[in-house]
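With one protein chain withheld, the remaining protein chains of the complex are depicted in position.
Lettered A, B, C, D and E in written order, each chain numbered from 1.
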């Protein structure tokens, strides 16, 4: 059974991700969605918890009529040792034959190991608006973002009071170096 | 939407686990299966990787006609700090209202926190044969184990050459203190 | 018994912190001072060890006639998982009812959990000079800093040869990205 | 200023510990109490959290009329690397000149480093009843334990429903290898 | 260039290890000696630090006239995730083609991965006396051990006052479960 893997932080899961999910299911019998940086949350770069992101994705796929019996949605911890990244994925995920990624770093990691895994380019990669950072910045600036995400994501962000969360995280972390974890201490 | 959680190491997923999954879906709208000790593998107590265990469970549920759009199967890392165990679960899983567990330790952890989560007792808990340790020992002793696990688990263990794996792990770790992680070093 | 918590890195403990300690003891029966980022030291952002910072604070309170039988001064490790930050504090500290913090991030973390803890604003928060980063920069630039800290802190920094330490850390880390841990390696 | 250090897990703090605290304050100007294994809790060997244990000790000293301005009560994480244990203590605690311990392992670690720290023997060490493991077992067996601990500890254990906690931990972990961390999973 | 790997904890390095080193250099152009459990020390099972063990081995090889330009002696940390053990070794060591080990667990780990590495059996494996545990027990019991180790190891253990160290570790840890890390705390 062929199985295709896509990997992201999904902060949040957006329409570009959803299109890639459909592409993989057109080309493979199974889809694995790995939610990276799963240990991080409540930072501007990673506002949502692993549990919230998995909930987003699950419901977006259901809403999009994808048959969940063909899908795995699983969290992945980041490792410091990039050289064993592929094997770390293999130990934490069901078997996969191909990775869908336009990232040359992924291609480098795969080709430098003893892996036989194929790297495919996503068809709809990097469309300008469908980008997690843009969507979070649009939320901060009160700009349009609803059309860039599945309805299930939009609804859940509202239910979680996620707009306020993202604004607070931006405001309290903007002086810093952004991506770096920020701790809630008195300066 | 009500959601029920069950937690195990699933080494391997067996018919008692499957019955509990059915019970939860009879009583809740959603089922979350958390795969504990997910960082461990290739020890006698934890022979299968997180990815393999998730594959077992997914296919057992499909085989058992469970609608996967109502189910989350997710790995959980163990923590040293038990006092924050429930909140750790909350951050890594979608929202849940109740935990199905006959374990008094779980009840103690839940009741000692600020949690409002309900703990339910499984109906089919602790039937004698359906116990991961017994099943692994039966595999070692060439005794009956096929009837204690779903067909999908039986087939996958054979496909993975899992009988040999469990026997080797038993043989190379039996002198030691068992559950403790064993390293593949020359003595 | 009511108990109020204040949290900081205390690099170093300054007069603004001391005023907040007095405010909390006016409003609560007990004061807990949590020393964050306790695992870091000998960086420009965190020049002093946890032990040194606790010594600073203890002696500043004694000097300021605060009754130590009402006070806890305790180190806290940073966590990657912000979503469980409050429960992590609860497991490592005695019971507290309120957190004194002007930081909206703290308010967000508290309100997004199942916590009933109250967040109070410090009265004397964020006075311009009483800020750890400013004080460390003033030490580097040979500017005034003595009046911004309790005598006990001033004396201890001198005893520890802390002025030289801060200058060396600034000089050897200034090319880098500052807050990031710096390792004493040949480039 | 001379400063004496005592180290324990304090599960719970008992009268032998209290006597040692008095001895140190008779012989030194300051007392540092380091609460080891602080990251563990809700196991039979370590039933109480670091915060609870610090609360025990603080209130036992207050009750015993010890002047808290001469005392530090601080948590310590265990390290895997024993060879740097003394320096780890030095980085996390205020300066100390002597360690009060009857344990030869402590003496070995101190003498094998470049330390000039003195190791003193406690006068009241190892009296038969005043032993954390015995006290926890007596609690499990409904035997006498009240006279072995300060009133403040007795009262707090009751307030925390600690007798039930210890019994549940004993009952759910007794089949295992005891000290090893136990996870609240379905078998 | 062919390269053979041997792995051990080397507590201490003994004559059986030395014979295996010679065997590998007879059959391969390069020898890699990986010192496992390198993060542990000052326990009865792992009395010597990584640095001490590397010093032992280096000097035993020099004494045995082995050309060090063909040898790498390197520490390895243990991992919890056995499934990526081989790749972890690959990232931390120079390239190797074969592993010399009589341990079936090693064979299992190698054969279950995507590795093409060959596992060879040591010729002189498991001779009764040449076994680290036996040698440490003989040291405790004042029995013969000098003939089981290279002179360089014997001399270094004496220089380090290692006989006393091993006896103290045995005495202070014997009540416990041995291999488990022991902390120097008051009971």
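Just so it is clear, a residue touches a chain if its C-beta (ideal position, glycine included) is under 8 Å from a C-beta of that chain, and two chains touch if they have at least 3 such contacts.
Only a predicted model underlies this, so the values are computations on that prediction, with no experimental measurement involved.
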| item | value |
| --- | --- |
| For the chain not depicted, the shown chains it touches | A, C, D, E |
| Contact residue for the chain not shown (choose from A:25, A:62, A:83 or A:163) | A:83 |
| Absent-chain contact - pick from D:63, D:97, D:115 or D:171 | D:115 |
| Touching the absent chain when the full complex is considered, from C:49, C:82, C:112 or C:156 | C:49 |
| Selected residue (touches chain absent from view) among D:22, D:90, D:120 or D:164 | D:90 |
| For chain D, residues in touch with the removed chain | 81, 83-84, 87-88, 90-91, 113-116 |
| Missing-chain contacts mapped onto chain A | 6-9, 17, 20, 36-37, 78, 80-83, 85, 101-109, 112, 122, 125-126, 131-133, 177-180 |
| Those residues of chain C which, in the complete complex, touch the missing chain | 39-43, 49, 161, 164-165, 168-169, 171-173, 176-177, 180-187 |
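As a working rule, only the chains that are shown with their structure count from here on.
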| item | value |
| --- | --- |
| Intersection of the contact lists for chain D and chain E | B |
| Selected interface, B-C versus B-E, where C-beta contact pairs are more numerous | B-E |
| Whole-Å gap separating chain A and chain E, where each centre is the average of the chain's CA atoms | 42 |
| Multi-chain contact residues (two or more partners), chain C | 81, 83, 90-91 |
| Interchain contacts, given as pairs of chains that touch | A-B, A-C, A-E, B-C, B-D, B-E, C-D, D-E |
